[in-house]
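The following block contains the structure, expressed as structure tokens.
With one protein chain held back, the other chains of the complex are shown just where they sit.
Showing chain A:
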Amino acid sequence: MGSPQVVRVGNNTSARLILNTWPLVCAPAYHLVLEGILILWIIRLLFSKTYKLQERSDLTEKEKEDLIEEWQPEPLVPPMSKDHPSLNYDIVTGPPSHKIIVNGKECINFASFNFLGFLDNERVKQKALTSLRRYGVGTCGPRGFYGTFDVHLELEDRLAKFMKTEEAIIYSYGFATIASAIPAYSKRGDIVFVDEAACFSIQKGLQASRSFIKYFKHNDMEDLERLLKEQEIEDQRNPRKARVTRRFIIVEGLYINTADVCPLPDLVKLKYKYKVRIFLEESMSFGVLGEHGRGVTEHFGVNIDDIDLISANMENAVASIGGFCCGRSFVIDHQRLSGQGYCFSASLPPMLAAAAIEALNIMEEDPEIFAILREKCKHVHKALQESPGVKVIGEAYAPALHLQLERSSGSRDTDVKMLRSIVDYCLERQIALTLARYLDKEERFLPPPSIRVVVTIEQTEEDIEKAASCIREAALAILK
């Protein structure tokens, strides 16, 4: 690296420039790189914003001690009055089967979601006992660490075959099923269109996913289309972002809060028109709708491959514990590593899985039970129509109906008290009913207070007549 030689260049600017920069070019590479980095750093510092120092950083020790002395936190839990309505549970002694003993009185069960009567089924119990004698009760581990039993693999296989999908995955708790499935696919930045009447577990799954949530009015396809169109306009403004933003529609087959069915064919049309994926929650419709009990896809004759993910719990019609998701392997297999309730929780006890398999066996052998259940539902729906002061909410073939007050008193507490009196009246006369329970402060769209009336296949004509007349009397007596 010698000194620049003296050369006559005259007024040629470019040559002068070259000469002046010659030592720079001759310098070793690390030197250049270092200087380059320093220059960039200085530019960054010049342009970054300044921020104030925290004022609290110079509290003296004495002041800190005083603050610690003075601070009074709230009590861990707020005080509750002794006769808070949700504090006193109804106690069921003995099994919650068709004849149920509530608060010491034997009643006919119109409150447990035992739609197909599998809770008392001898075959199911025997299979569970065989499993108990072989495997014990618990699995002592999550699926990844020796918690996968052959019964789990068998149940997943059977569920996939029953629903005619490629694969199924089981969870050990019904609530955790959809609440773990949603955040596995939908992340921050993705968009989810949900029905307003979606159940609480869907809401928790959405909260865990941190996606953008857009609610559309219950079963209102025009409202949904409006939201989808708005999103389309948004997409055209920012196509690069739109290419990576996943979109989902989440609906239930039979809604637990309103007992009506989602318009699935219209949803599938919207799916292909706006390129949105559909997640279907079928806890209430699995084992209820459809000729073979396959749910709302069979009910409407929709191709099951058109639905990206079907999730259901096994705690209603199947009368066991747990839940499952089914669909194509492309979709379902992802949950085996990303579903939190699957990876980080112990697996389903084998006896409960064995009970579910036997329930599936019975459902496959005897598809008439679904038609019988639907008949009974129609019967109950009709019988409850004549009750004065209360109206029946729900489709005629829905097994879990709601009875709401025809005219609300204006205050939710008073309504709840009146409905509770009707329930107590019926309990006195040996009909077991229950209020539909919600967490008032946590629900996004709190449904109006109602009584749940559940139809099961074990209820006879007399039982239904007795219940209907009892409700009629209660309504007359209490709601005058």
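Here are a few things to note about the model shown:
Methods note: a contact is a pair of C-beta atoms (placed from the backbone, for glycine too) under 8 Å apart; a residue touches a chain by one contact, two chains touch by 3 or more; residues count from 1.
Quick note on the criterion: contacts and distances are computed from a predicted model.
Per its UniProt entry, the chain excluded from the display bears the name "serine C-palmitoyltransferase", taken from "Small ribosomal subunit protein uS9m", "serine C-palmitoyltransferase", "Septin" or "DNA-directed RNA polymerase III subunit RPC9". From the set A:333, A:395, A:424 or A:473, the residue in touch with the chain omitted from the display is A:333, counting the whole complex. Set against the missing chain, the residues A:108, A:182 or A:199 yield one that touches it, A:199. Considering the complete assembly, chain A touches the hidden chain via residues 54, 56, 59, 63-64, 67-68, 71-80, 84, 86-87, 89-97, 100, 102, 109, 111-114, 118-121, 124-125, 128-129, 132-141, 143-150, 152-153, 172-176, 179, 185, 199-201, 204, 207-208, 242-247, 272, 275-277, 305, 313-316, 318-321, 328-331, 333-334, 336-337, 340-341, 343-346, 348-349, 351-352, 355, 432, 434-439, 442, 452.
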